[in-house]
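All protein chains of the complex are present and in place, except for one that has been dropped.
Letters are used for the chains, namely A, B and C, taken in the order the chains are written, and counting of residues starts over at 1 for each.
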């Protein structure tokens, strides 16, 4: 930690900072700069988190050296983590496709799309039974009925299932049916929920919050690992910016950067990132090229009739074409 | 609703859109523009929410005319809502000060700051017992013990208490102790939690999400009102932008704009908005001048020793000075 | 400057960084942290600007201690700068109102609004003769004809005139007519233009760029001061964010923060910040309360007929009312 003192900090003010740090076990290295005094402080980063040095008189600013995350860090574990969902490995040699509708609507729809996903070569089936919706008047999901339909679609096709959980109370229920629990963007900093999914030990798909920094995202993953659940897959799904021509802005840089900072697998959701099915194919290709370990793609038997997010969903035919068109890119990254 | 068709939309595509709309009870008004066809559709906004017209072939874009919120709207209720917290009215003739520490740390601290708040002329006591923290290694709050300390501080001073609830499971517990339930920024779109606090009927302080639009914020309030709980106070607390010199960017325009769009009271939290106690006083004055119904101000008996957010907390002395300095501004807005 | 080395930096890599720094006159203070080596380097901030240490192998990151701006800094000059425009002082004991239309349209309009500004108690007349417009098909301004009309309006009313210059070639021409040169948001980082207005010695109104950080804004002011022109007034006019209910987001925190970082006066433009004339009054009051040295307010004899920005312009009657309504707030800040 680096503590920059103000130009006019008094020696009493400097001493107060020093003794605070020394009392907490930090070792101090004062550096007299051209104009101001800087204190280097070596000690425990976790303690640094709870310090309030910026509220001390005479302190101009505090700069932390070490990253606040530990267990998710590439420094803590050098080799890639591989997360197993059913018999599918995420983070390994293959790029994994997770496809399905925004919301589970009825059994027929789920079976139909599950078969289409299987046929197109997808690996995991997605679908929402609990839906966090901006409007209280919008369709809120079929809840347990929806989970049962997902389970039946899995029986039909053998595809493992990922579905969102939005409430600590429902974690146990969802974990009964699903192979992987999804934490949606709006809940990325719902820490009670993170702890609860952590405790299940089940694989977790952690979506990046709408305006979460990569650091905050990794800290949320840290919450899950801190419960001794190491099966976390990070999902970049676009961030909120000033641009209005797309629903969100896909932060493609997050893919290689997170992979350098962390050992966890990273997948991309081009459907939510753009909100426009026509952009899904080019962005899926770009994600593979950037090194993503997988893709989360919305697909619906009949997008115009979808109960949510139809505008960003692929029809079975378009899904089939996309997964076929991805092949040369998978080959180019050596993950064919 | 306005549906803009593509330049090259075929008549079958136009007919498909028309019949979809007509089947849902919309009345269609076609307008032939200079280049493209536009369909005006008159009908139920709630239905419009669930349409997927953008996924129809031939549709370029869909523009909604009506705002998606209903019950929170100024159109639904012209006169200002006044929310009563204990014997304090928010949204009425007085500007209400809600002060206290980021986190409840121990009984002594709470009693001490509660007395300081009372003495300075504050109206409501704030303090966190459940703390949503970015890091799993940071202090997570005293939970029920903290709630008890808040209750004792209320006994001592007569000040009603507002405190955050972060989990549906804890809503009942927190509601037992608190006079007002706070929904923090990170949970603004935790809809299960919104429904749960809605069902208690207790006053709710709904903080704006870090990157929530005003529309999304009002929609979250709508969730609470939809549970027949009309006691909602909106709290602007800064939004996330590219600027790094402040912790967040206080969106001061939200105060007059929300008051024109909605009948609900609006308060401002200048402490979180800036993350810098020196900016709290000028921004508190600005908030009053802009028409805020109240202020949420972090105060601590000894900020440098605070377990969280010390850098943005006022000492008792600075709190006293601020509330005194606000008086001419309260007079200027006629809410002395 | 603090150079953080990577966990696995070799001693050769450390030595390369050290010798680079030493060759440039820096003194090195190595600090061995818990895990990694950190190098404190004391020397010239201007040199630090041009270093590329982040491209050295073994370097994780570089953190600069000192702010990059010099002459604009409060540390360089403790007392407030007062900028004189005609006989009006900005940054002194009074809050200055600068009012007028977005664009100069014709002589009658200018004389009419100038009289209204004078009568309402405004101090400086604004109006655009060179207009930077997003669309090449929109009205681009009357150019020199407009400047002449501004000059005639000044003759009529005695109000000094501020107007925008958008091109280095026009600086001399504009400086002939205007009392103060305005640099618009889009040109905040047009460094050739900054140098050119710097060289005129005339007062400059420097608007913050749409997405400029406060640091970049101060650096742009530094360009003007570096030409020995100290007559710079900074104008906060809203920044670009994700919020769409307002045209921009007024960053009200910039007022007290810039005034603590710099000795230059700060004014606020609530018209552009919101793009909505109904929000101008509450934000003008908030700006005064936050400590602004002045206001820039769009006014037009007949807003619905304005050639640009009519939706954010006040009518003469509303301008009169606003300046009257500001009085209690001016009194509250002691600048009546």
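In this text, a contact is a pair of C-beta atoms (placed from the backbone, for glycine too) under 8 Å apart; a residue touches a chain by one contact, two chains touch by 3 or more.
Since the structure is predicted, the reported quantities are computational estimates derived from the model, not experimental observations.
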| item | value |
| --- | --- |
| Full-complex contact with the absent chain, from C:203, C:256, C:303 or C:316 | C:303 |
| Chain not shown, touching residues in chain C | 20, 46, 49-50, 52-56, 68, 132-139, 166-169, 186-187, 189-192, 210-211, 216, 219, 222-223, 226, 240, 277, 303-313 |
| On chain B, residues whose C-beta touches the chain left out of the figure | 2, 4, 7, 29, 31-36, 38, 40, 42-45, 63, 65-66, 75, 211, 240-242, 244 |
| Contact footprint on chain A, counting only the chain that is left out | 211, 213-215, 239, 241-246, 249-253, 255-257, 260, 273-274, 276, 278-279, 282-283, 285-291, 328-329, 331-333 |
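The rule is simple: only the chains that are shown with their structure count from here on.
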| item | value |
| --- | --- |
| Farthest-lying chain, centroid of Cα atoms versus that of chain B | C |
| Whole-Å gap separating chain A and chain B, where each centre is the average of the chain's CA atoms | 26 |
| Where chain A and chain C are represented by their mean Cα positions, the distance between them in whole Å | 38 |
| Separation of mean Cα positions, chain C and chain B [Å, integer] | 31 |
| Residues of chain B engaged with two or more neighbouring chains | 211 |
